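In this view, the complex is presented without one of its protein chains, the others remaining in place.
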Amino acid sequence: MKTHTLSLTQLAKGLRAKEYSSVELVRGFLDRIDAHQPTLNAMVTILREPALVAAQAADKDLAAGRGGPLTGLPIVHKDLFCTEGVLTTCGSHMLDNFVSPYDATVVAKLKSAGAITVAKANMDEFAMGSSNETSYFGPVRNPWNTDLVPGGSSGGSAVTVAARLAPAATATDTGGSIRQPAALCGVTGIKPTYGRVSRYGMIAFASSLDQGGVITTSAADAALLMREMSGFDPNDSTSVDIPVPDYVAELDAPLAGLKIGLLKEFFDTGLDAENEKRIRDALAVYERLGAKIQEVSLPNLPLSVPAYYVVAPAECSSNLARFDGVRFGHRAKDPRDLMDLYKRSRGEGFGAEVKRRIMTGTYVLSAGYYDAYYLKAQKVRQLIADDFKRAFGTVDVLMGPTTPTAAFPLGDKTSDPITMYLNDIYTIGANLAGLPAMSIPCGFVGGLPVGLQIVGPHFSEGKLLNAAHAFQRETDWHSRVPEPFK
Amino acid sequence: MALTREQIENIAHLARLQLQPAELAVYQQSLSSIFDFVGELNKADVTSVAPMAHPLPGQSQRLRADVVTETDRHEINQQNAPQVAAGLYLVPKVIE
Partner (left out) sequence: MTEQGMSETGWETVIGLEIHAQLATKSKIFSGSATAYGAPPNAQANLVDLGYPGVLPVLNGQAVRMAVKFGLSIGAKISRHSVFARKNYFYPDLPKGYQISQYELPIVARGSIEIVLDDGAKKVVGVTRAHLEEDAGKSLHEGLPGVSGIDLNRAGTPLVEIVSEPDMRSAKEAVAYMKKVHTLVRYLEICDGNMQEGSFRCDANVSVRKKGAEKYGTRAEIKNLNSFRFVEKAINYEVARQIDLLESGGKVAQETRLYDPDKGETRSMRSKEEANDYRYFPDPDLLPVELDDEFVETIRATLPELPDQKAMRFSSQYGLSEYDAGVLTASRELADYYEAVAREVPKEPKLAANWVMGELAAALNKDGIEVQSGKLPAERLAGLLKRIEDQTISGKIAKEVFEAMWATGATADAIIEEKGLKQITDTSAIEKAIDEVMAKNPGQLADFRAGKDKLFGFFVGQVMKATGGKANPAQLNELLKKKLPG
């Protein structure tokens, strides 16, 4: 039985109907993970024994009619989420020996809903990257074409779902790190509103931009997981105390009348012509469903990438200062003195992109440069947020491409950081403004997936999922699986 | 915006990152091009715009009750420590 192609929602039903057991299910996915690890390198740590033990306990719960909405279902966590008693590496040599003493709130919430952690997904080091090529544990490969990148930084999570190694994976998004790999891998990804999902235990890259979300095969699955992982957390001061709607219940609300804004700036040069055709086709589907499309403009949006590359490195330079070889993580051998301990532990522990961003951030915060860079970038950020707010005065959601091109070859963009940074050109705005955003598959170009991005106002996750679900009822892009993984 | 080698060395020192001489040149180049790119921000008219403190407007800091909720878990917490003795984290001698 090809349980690996079933959605999370279908698997949950199947388990309850006793069509298969959790142990069978989990073992099946673990076998797939093992089989494809050499080619895809999607995982850092595989948790075979603990997962099977948990599956046995889940089967008992299911037999007794107990358990939660996710009981017995396997899930993969991006290796940025702290998992108690399990290696948590952030894709970095700095933490390649770090066993977390606690669970991130996201992990704890999904665990108490019954989900079983089968593996920790590979990722760009400390979430910095758009191609999953900066991981200390080697690059992750795109299952649609293993010479190509899967996108990043949640490359491992996107590949996990695209290759059906698990029905869902948690991921994080600071500048597009959920949406961009989801687009390049042909799967569904959602980044919630800032503050919707707790950041406690989600190792920080850029605190005012990071959000935890999920990558799944469908909006329906994403709705289920979002409902379970969202909510106020007293351990996170930036966590918002607003009730979590039942996103699953809202999925089938009628779409007609949905006002969709097409961002003029999203369709500017840089977008591949074929990609643009797929996006326009997708928009035609929405029109058929009764949505109304109009053009909107966010004039300051082109400044989002430069603003991001000031704010994010600034915050990360401070967040990563705790990695100093003293209390955890990599420590240089035989340090001569304290300065040597710091400089060598950090010089050895961090990869090039991380060091680059730490230095960028250190510079923009330093004496004499704070006003010109950091302060200015935060002001531009406010302008961009105001642009979005204005746009949402006339439309319900914004749509457009998630990425300028489809997946590109490994090694293609690693020499020039700016070229890599421009991969995030469509996604970064939502992070700067703290808005929820999704990417859903909407077609192929040259055999490679294309993603449609949907952005909404604060706390409109329900509306985004509803719109995505409506599209996925009309089309089957989201059900496509690369040939070797069917 | 071109950064000098000395500036790169200062930044690396502030950030406590040891760089090899070859690396210095690479970072000098990539950081210079990053700051060229970031210079685009100067195009924006930000007079009378307040810097964004937090993405969600109108939020204020929640105050926690003054209650002790933690117990002594230093043994568990120190499982990841590279060098510990008698409960203390060890570093090369700090002279004050």
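In this document, chain identifiers A and B correspond to the written order of the chains, with residue numbering beginning at 1 in each.
By definition in this document, contacts are C-beta pairs under 8 Å (C-beta built on N, C-alpha and C of every residue); 3 or more make two chains touch, one makes a residue touch a chain.
Keep in mind that what you see is a predicted model, and the values were worked out from it rather than measured.
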What shown chains come into contact with the chain that's not displayed? A, B
Looking at the whole complex, which of A:L338, A:A352, A:L422 or A:V481 touches the chain that is not displayed? A:L338
Can you tell me which of A:A204, A:L383 or A:L410 touches the chain that was removed from the display? A:A204
For a quick check of understanding: of A:D59, A:D324, A:E353 or A:D396, which residue touches the chain that isn't displayed? A:D324
Could you tell which one of A:N97, A:T146 or A:S237 touches the chain left off the display? A:S237
Mind listing the chain A residues that contact the chain we can't see here? 81-82, 88, 90, 95, 98, 100-102, 104, 199-204, 206-208, 234-238, 314-315, 317-318, 320-324, 326-328, 338, 342, 362, 365-367, 370, 374
Residues on chain B that touch the omitted chain in the whole complex? 14, 16, 53-54, 59-70, 72-74, 77-78, 83, 85-96
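FYI, only the chains that are shown with their structure count from here on.
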Can you work out the whole-Å distance between the CA centroids of chain A and chain B? 23
Within the complex, chain B is touched by chain A residues 97-99, 101, 193-195, 208-209, 234, 237-238, 240-241, 300, 302-303, 305-307, 309-310, 317, 321, 324-329, 331, 335-344, 346-348, 350, 352, 355-356, 358-360, 362-363, 366, 373, 375-383, 385, 416-418, 421, 432-434, 458
Chain B - residues contacting chain A, complex: 3, 7-8, 11-12, 14-19, 23, 26-27, 30-31, 33-35, 37-44, 46, 49-56, 59, 61-62, 64, 73, 76-83, 89, 91-94
